[in-house]
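Have a look at the structure that comes next, please.
A single protein chain has been removed from this complex, and every other one stays in its place.
So, chain A:
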Amino acid sequence: MVTLQLGTRHAREIAERVPDPELPMLTLADLGVLRDVRLTEDGTVVAELTPTYSGCPAMAEMRADVAARLREAGYERVEIRTVLNPPWTSDWITPEGRRKLAEHGIAPPDAAPRGPVPLTLSPTRREVPCPRCGSADTEETSRFAATSCKALWRCRACREPFEYVKEI
């Protein structure tokens, strides 16, 4: 029992440190996509991952990466499971993850909406402070950026463009 607990803790530490393929400053634990890691009695490590977006192309890389890291660490039997429920929201990004995003010039998301979001057509004044200079004088340039999870913004004070992880 104690060995299983120790093994589980060890396996979890390894899986938690795997970086996200698209936001490599974050670990999978920071991003909140690693739902569970446990060592079972027959020596299999079961790791549960949840996708950020339905079409997230990084999901397969994450699975392959977690499995490879665990095998490198000596766990021969690794099983990666996909968990869809409850769905990932940007609220799953940990405080540590948010700090790292900001540190790398990416604005972290605000609180995610809960339940259905009505269509709003009047311009909503979202305040996204510039992750470089902290100015609140920023504007959205595109709702969609290099990956589904980010939008593109621009700072009018320091004139730098920056990415912003969307609330979802």
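The criterion applied here is as follows: a contact is a pair of C-beta atoms (placed from the backbone, for glycine too) under 8 Å apart; a residue touches a chain by one contact, two chains touch by 3 or more; residues count from 1.
Note that contacts and distances are computed from a predicted model.
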Taking the list "Phenylacetate-CoA oxygenase subunit PaaC", "Tryptophan 2-monooxygenase", "ABC transporter permease" or "Xanthine dehydrogenase family protein subunit M", the UniProt entry for the undisplayed chain gives the protein name "Phenylacetate-CoA oxygenase subunit PaaC"
Check each of A:74, A:95 or A:116 against the chain that is not shown and name the one that touches it.
A:116
Which parts of chain A face the unshown chain closely enough to count as touching?
19, 21, 24, 48, 51, 53-57, 59-61, 63-65, 67-68, 79-89, 116-117, 119-121, 141-148, 152, 166, 168
